[in-house]
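Report on one structure; see the data block that follows.
One protein chain is absent from this view; the other protein chains keep their places.
Chain lettering (A and B) follows the sequence in which the chains are written, and residue indices restart at 1 in each chain.
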Amino acid sequence: MNKYKNITLNGLIFQNPTFMLVLGTCPTLGLISSASSAAGMGLTVVVILTLSNVFISLLKNLIPNEVRIPCYIVVIATLVTFARMVLEKFVPDLYDSLGGFLALIVVNCIILGRAEAFANKHTVLESAVDGLANGFGFTAALTVMGIVCEFLGKGSVFGLQIMKFKIGIFASPAGSFLIFGISIALFVYILNLFEQHKRVKVNRLARENLLNTEAA
Amino acid sequence: MGTMIAIILAGVFTNNFITVKTYGICPFLGVSKKTSSAAGMGIAVTIVMVLATLVTYPVYRYVMVPLKFDFLEIIFFIFIIASLVQMLEMIIRKLSPALYNSMGIYLPLITTNCAVLGVTELVIGDMSQFLAGASMNVGWAVLYSLFAGLGFTLIMILMSGMRERLNYYKTPKALAGFPTAMVTASLICMAFMVFTYIQL
Partner (left out) sequence: MTVKQFFKSTSFKCIAALLSILLVCGVFLTIMYGLLEVTEGERLQRAIKKLYGGTEVTIYGMDDVKIDDSVKEPKSLVSETVSLEKADILAAYRIELVQDGETHNHYLVQSRGKGGNDNGTVTCWVAVEIKDGKISEIYNISITANTSQEYADGRFNDEFFGKFKGEYNDRVFSTADGYLVSGATQSSNAIDNSVNGAISFIKETFLGEEIEASKPYSMYIDLEKTAFDKETGKLTVVTKDKAEGLYPKPFTFEIAVTADKKIESFEIIANGSTSDKNIDKMNPDILNGTLFAGKDLAYFENITANGQYSDNMNEVLSGATQSNFICAYACAFALANIDNYTGGNA
């Protein structure tokens, strides 16, 4: 069970694809000016990433090592095309708002990265969990930045007007870059604090244990 | 002539791939630490963009659309790009080892560069805003991809210049690396926002 907990925590926090590994930056920067497109993109990636991890993990013994990258790309491209059809059929509004970035999920480094770094070495279940964890890590990062960016840039959150002000720059790529950069810095900073805190705690416990044993 | 100017301005300035469309950010952040490598990457991307458009646009328009196979576009485009990159790498390695050493190393990265897939997807969509009334054809598609690539290269070089300078300054630990690069990129974007006021 510990194994799955590790995979999940890695995907969500310690190796968060957006904040820690800085992968899949194009859709992130392109879509965080609107919270709902950011969340929509995130959820689409969750589905595609999980399915691609599962399929690649299933096929890992059939695919020769020399042509594995082209094979992964074909699998991912198929899934993206499929997702595009489904969205166009059933969620046309989201399909319109994602625009060109939907097709570009194919070259989203997170998906190929997870296939190459994880799915072709692990079991199907582990790969699925990894896909979900990384996907939701990506979604969470995008949604949080999307909310901040949309609120500053348009005064609204998920399309609901909250305030009457707007700072135009945050609705443009310049603002997206700025928010993304600051978010990474904050995330790393908080994580460092947390880790130090944990290490201090661990050190103190160890010392106490040591003292106890010495005393005994 | 008007269309040509409109496409050139759109590709390099008003619709710059990095500052406006946010395509091709991975190499933009990853390979922009040194000017020489940034320029090499930019030129390699430009070449692949032009070649990919040259192949995908006619095939899509004159074969896939009439045969109603246009829903397979993503698979087909990425396959063409991957093969092109592979072929280009082999050819360069064979013909000019010096060039391969300076540029070839960036080629494998280009397959998963969204600028290339992005431009092939863009030119098959609605391009009327760049055409100043002319109708779309292969020539305009290739011209657009060429100047979009050059616009990409321009920003890469600008960015690498700034990052080379930034190396001399001490940044807080949390801000070092990507966050600083992003804020720098944000400043470049702001400067390039001026060009979006050009009305063609």
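The working rule: a contact is a pair of C-beta atoms (placed from the backbone, for glycine too) under 8 Å apart; a residue touches a chain by one contact, two chains touch by 3 or more.
Worth saying up front: this structure is predicted, and the values here are computed from it rather than measured.
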In the full complex, displayed partners of the excluded chain: A, B
Option touching the unshown chain, where A:L12, A:V75, A:L102 or A:A115 are the choices: A:V75
Residue among A:I13, A:V47, A:V124 or A:A171 touching the omitted chain: A:A171
Interface with the unshown chain - residue positions in chain B: 14-15, 71-72, 75, 79, 126, 128-130, 196, 199-200
Absent-chain interface as seen on chain A, which is shown: 33-34, 37, 59, 62-64, 66-67, 70-71, 74-75, 77-78, 81-82, 85-86, 88-89, 92, 96-97, 154, 156, 159, 166, 168, 171-172
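The definition used in the following text is that only the chains that are shown with their structure count from here on.
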Whole-Å gap between the CA centroids of chain A and chain B: 24
Residues of chain B that touch chain A when the two form their complex: 19-26, 29, 71-75, 78-79, 82, 111-114, 116-118, 121-122, 125, 172-175, 178-183, 185-187, 189-190, 193
Parts of chain A lying in touch with chain B, wherever the complex brings them together: 22-23, 25-26, 29-30, 69-70, 73-74, 77-78, 80-81, 84-85, 100, 103-104, 106-109, 112, 169, 172-178, 180-182, 184-186, 188-189, 192
